[in-house]
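Down below is the structure, laid out as structure tokens.
In this view, the complex is presented without one of its protein chains, the others remaining in place.
Should a chain be cited, it is by its letter among A and B, assigned in written order, with residues numbered from 1 in that chain.
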Amino acid sequence: MPAITPHTTQTINLLKKLLSEPGLSAYEDPVRQMIEAAWQPLTDEISISRLGSLHGLRRAARPPSEGKPPSLLLAAHMDAIGLMVTGVVDGFLTLTEVGGLDQRILPGQRVIVHPADPRSSRQDLPGIIVRPPEYLLPGQARGKSTPIEYLLVDTGLTPSQVEEQIQVGDLVSFAQPPIEFGEDYLAGHTLDNRVSVAALTFCLEELQNRSLAWDVWAVATTQEEETMAGAFTSAFQLRPSLAVAIDVTFGDGAGSSGHKTFPIGKGITLGWGPNIHPALHKTFAGLADRLEIPWKLEPVPRMSGTDAYGLQVAAEGIPTMVIGIPLRYMHTPVEMASIKDILRTGRLLAEFAASLDQNTMDRIVWDA
Amino acid sequence: MLDTTIGHNPGLTEDQLLLLERLCNACAVSGNESEVREIVLEQVRPHASQLKVDALGNVLAVREGTGSQPENSAALSPSSPVSAASTGRRLRVMVAAHMDEVGFMLTYDDEGGLFRFEMVGGVDVEHLPGKPVQVGRDHIPALIGMKPVHHTKAEERQQKVDPDNLRIDVSPGNGRKVKVGDWAAFTSPFMRLGPSFCAKALDNRLGVASLVELFKSPPPNIDLLAAFTVQEEVGLRGATVAAHALSPDLALVLDCTSARDLPVLDRSGMAENTQYNTRLGLGPAVYVADRSTLSDPRLVRHILEIAKKESLPCQVRQPGGGGTDAGAIHKQLAGVPSVSISVPARYLHTPSSLCRSEDWKNTLALVYAVLAHLTPDILAVER
Partner (left out) sequence: MKSLIQKLVEIPGPSGFESQVREVIRKEVEHLAGNAQVDNLGNLIVSWGEVKAGGLKILLAAHMDEIGLMVTHIDERGFVRFTTIGGVRPVNLLGGRVRFMSGIQGVIGSERLSDASKAPAFEHMFIDVGAAGLADCAVNVGDVAAFERPFLDLGSRMVAKSLDDRIGVAVLIETLRELDRRKIESPHQLLFVFSVQEEVGVRGATTAAYGIDPDVGLAVDVTQTGDTPNSARMDVSLGKGPAIKLRDQGMLADPRVVRWMLAAAEANRIPYQREVLERGNTDAEAIQLTRSGVPSGCLSIPCRYIHSPSEMVDLNDAQNAVQLLVALLQQAIDLA
């Protein structure tokens, strides 16, 4: 476990800021700008992909005499789930989801309504998601939990104030500020997947004074929660030799079955299955053992619901790995993770990147 | 400070808003009202001629009026069969506001920072999943989670929430900082939204704040017997004994009532919302009847007349369900003529309720005017 250094404090402070920053799928500008500012001093080159993913490059120390050095792509999606305004009824807003949500967590949530145009000067407006009394709903919606199409947002404004300020297509994000539980645990919304962005940033911090044999791309991908557009297109553009997706995995919260979850604070997960190259899994497992980072094998029998799904099949295909940070209550505004697990992930990624050399690809083979 | 000039309706002051904010952010679940009680005592102590915290935790505070008064009419004495009307003494008016809010109690330690809990008062279960809460005197941060949507089936998501499946989670590291028996409340900081406020416990910190303001600047013609009651949400317990102790001539209860003024979403007909209870923006709501009280019509008439005379907005709460401390007060001793006036607010008993600041402002003005115009004659006519 890395000692608390200025790096770790910096990473956790960045994470807390990220958790309060809006950034729904396709509308990640605010959070991307924050990540870009954090990555500037840690990378040799920063660029933005055609669809808005952030690409940060740490160059190999001694590039080969011809051709490009092999490259590693580390992907953490920066988009968060939320909702979008579909209409205005008597000053209340109707909604649809962006990314997957359980309707039962919505009534009573505090939210913020953002203009759809990122350049608009219009203010963000606070509001509450509210559940109409049952007698106002059609028969088929009564007696059950309220479907999203019948939930409303109350901004506290009068209907004419709402008509002037809010439009169809405006974005609605959760307004839950981060909750700190002592030094060890953090909760809030967008921990999926800002904890991975923080881990990736910590990795870059750890690599600062180390010399690399490969190019390393840190990529904050766009739209993972909706179409995985960032993963598909960034991998196509960068054509890395290896790719790693860092995402959250299911933690042991209330209501979850033990066999589908991993305890938070007790280590990270390494994916295993068709979406993961077995040689990569074994390499990471060995490295984690050497670093005394506790890990568990996460069986992924079909496709992982992460960027790895897109990374693996870009162009000619890329050997891909999935690293999971356990998270309680995923896709709610009260997701909870362990700070230790975040730092462990960053350290593992850094050591992996630093270990890559001209012989690495010889070991990434099938049936070795 | 409430302007004492009858008929003047100033805007809310910053101090009034700060007091309301402080009260809303304090945690006082039924049975554990200390935090609010402390704020109330601090506010009323400088102005009270008599002050007491009784056996259940009610704060009973008396402030005598300044009009003429025959001798031997101590305020906190057992009820005299001689009425104010016949002796010409000042009216002894009980004004009650309950300090408690709905919330939770931790009932079982499930280890790993997870606790089973039960609800205290009529919490709306549909609002629990995915919410932050705070536990105990030290407001230890916690949350009520929900299993990830990825692990649910569509039919499951359509079911109403089963509270047995929920837990309060203080994180694996903080299990020792809280214990079974601790109370927990929603974490919803007070917030201003344009013409509205949003907070937890508007029911009934609006009433408490109103009574504090009234106590600081009461009308001079009455003896004001303020009862900051406990345990209203679990059966009007505090009000029962407070009324017995104060033995007032009449009682006014200040509470917060539901506004269900949302649009009809049933598109198969163009029906109107006819069961809104009260509506935001139409001023304080007067109770004619709820499930526990048939208000004294003399008092209801008086209130509506004053509202008209002072040009203050006022609405009649739709008769029917619900209840306030008046339900207990009016049946005490030989009976106490009672009525309730509430600020309308949406989403009561959920983490975030919402009301219009105009409605609170108008409630303060109406309550003052109603009391200032009371004379003993009001009870001379039979009910």
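The rule is simple: contacts are C-beta pairs under 8 Å (C-beta built on N, C-alpha and C of every residue); 3 or more make two chains touch, one makes a residue touch a chain.
In this text the structure is predicted, and so the values were computed from the model without any measurement.
A.B. asks: For a quick check of understanding: of A:232, A:250, A:284 or A:329, which residue touches the chain that isn't displayed?
C.D. replies: A:232
A.B. asks: Among A:94, A:146, A:241 or A:304, which residue is in touch with the absent chain?
C.D. replies: Missing-chain contact among the listed residues: A:94.
A.B. asks: On chain A, what residues meet the omitted chain?
C.D. replies: 25-27, 49-51, 53, 84-87, 94, 96, 98, 116-119, 149, 167-169, 223, 226-227, 229, 232-234, 236-237
Heads up, the rule we're going with is that only the chains that are shown with their structure count from here on.
A.B. asks: Could you tell me the distance, in whole angstrom, between the mean C-alpha positions of chain A and chain B?
C.D. replies: Inter-chain centre distance comes to 43 Å.
A.B. asks: Chain A touches which residues of chain B in the complex?
C.D. replies: 110, 112, 114, 124, 126-127, 129-132, 141, 143-152, 157-161, 165-167, 169-174, 188, 191, 193-198, 260, 262-268, 273, 275, 281, 346-347, 350-352, 354
A.B. asks: Which residues of chain A touch chain B once you look at their complex with the stated criterion?
C.D. replies: Residues 89-90, 92, 100-110, 125-128, 130-133, 135-139, 143-147, 150, 152, 154-158, 161, 176, 179-185, 187, 250, 252-257, 260, 263-265, 305, 328-334, 336, 338.
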